[in-house]
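Accompanying notes for the structure given below.
All protein chains but one are shown at their positions in the complex.
Now for chain A:
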Amino acid sequence: MTPPGGGAVELDSLVKRYGAVTAVDGLSLSAARGAVTALLGPNGAGKTTTIEICEGFRRADSGTVRVLGLDPAADGRALKPRVGVMPQSGGVPATARAGEFLDLVASFHAAPLDPRALLERLGLSGHARTPFRRMSGGQQQRLSLAVAVVGRPELVFLDEPTTGLDPQARRSTWELIGELRAAGVSVVLTTHNMEEAEHLSDRVVIVDHGKVVAEGAPEELTGAERQLRFRARPGLGLEELLSALPAGCAAKESPAGHYLIEADVRPELLATVTAWCASHGVMTEDLRIERRTLEDVFLELTGRELRP
């Protein structure tokens, strides 16, 4: 077996170039065993390339890759039975029937899950005989997930497992990922969905321009920092309000009538703000104190502007 202590995935200074484009640029990360690790990042950040290097589909130009302690480029034969892969899309023959293809992949494994039970679990039992091309996008996604886990792998790579799913199917996929984790399976997934990353993962790795820009448990990333929001009539004198607050606070109005105060929100601060409003005859609505969301952190790190 693999040496104890090593993570499910260990990447060190990974670099992958496509011509002039550097897709992965010195990326290092560690995904713990038995945990869910989410790779979060904008389109083109290098998430899929990173995952595909781990899956053995691509070779890194430099850096080291260890998956369950092995090198996916050199030890593919040993690794493949132990690793489940759900690609971003496709991968199932258009004319294949869902049940048939799942049975096929199950038959490569010595102790697979019961394909029928798995289809049932993913709400696909009515589609066992449906050709892949006639299934909806969400059904195709779920079949693809089934194919990834049917061999009872130690580690699964899920590339955007819930993209295009309706809310029910997304919940059901989340539950299944939770069950995988509870059974001791290591999960590495990519997503754009902040709620998914926050809700599912033990560790979030934010990737941009081929590098890790932040990582940690979701609570660590969102941190203790809090912010105060309220609505009031537009055009309040924020300069004056700020002068009443401790140094280091920031205040802004965006859009008109919506105020945000970024500060170490303590009881005294709340009292100061409401007292200031009272003294100016301002009625506040929807006053709330919130923690930064993962989305706030993500946008701070990766920028708000649209990518070309």
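Keep this in mind: a contact is a pair of C-beta atoms (placed from the backbone, for glycine too) under 8 Å apart; a residue touches a chain by one contact, two chains touch by 3 or more; residues count from 1.
We take it that contacts and distances are computed from a predicted model.
Looking at UniProt, which of "Transport permease protein", "Cell division protein FtsW", "Glycosyltransferase family 4 protein" or "RNA polymerase sigma-70 factor (ECF subfamily)" names the chain that isn't shown?
According to UniProt, the chain not displayed is called "Transport permease protein".
Among A:14, A:53, A:70 or A:180, which residue is in contact with the omitted chain in the full complex?
The single option touching the absent chain is A:180.
Just name the one of A:17, A:116, A:231 or A:292 that touches the chain not displayed here.
A:116
Please identify which residue in A:104, A:251, A:282 or A:299 touches the non-displayed chain.
The single option touching the absent chain is A:104.
Looking at the whole complex, which of A:95, A:168 or A:243 touches the chain that is not displayed?
Considering all chains, including the one not shown, the answer is A:95.
Residues on chain A that touch the omitted chain in the whole complex?
Against the left-out chain, chain A lists 55-57, 77, 80-83, 85, 87, 89-96, 99-101, 104-105, 107-111, 113-114, 116-121, 125, 128-129, 147, 149, 151-154, 179-180, 182-185.
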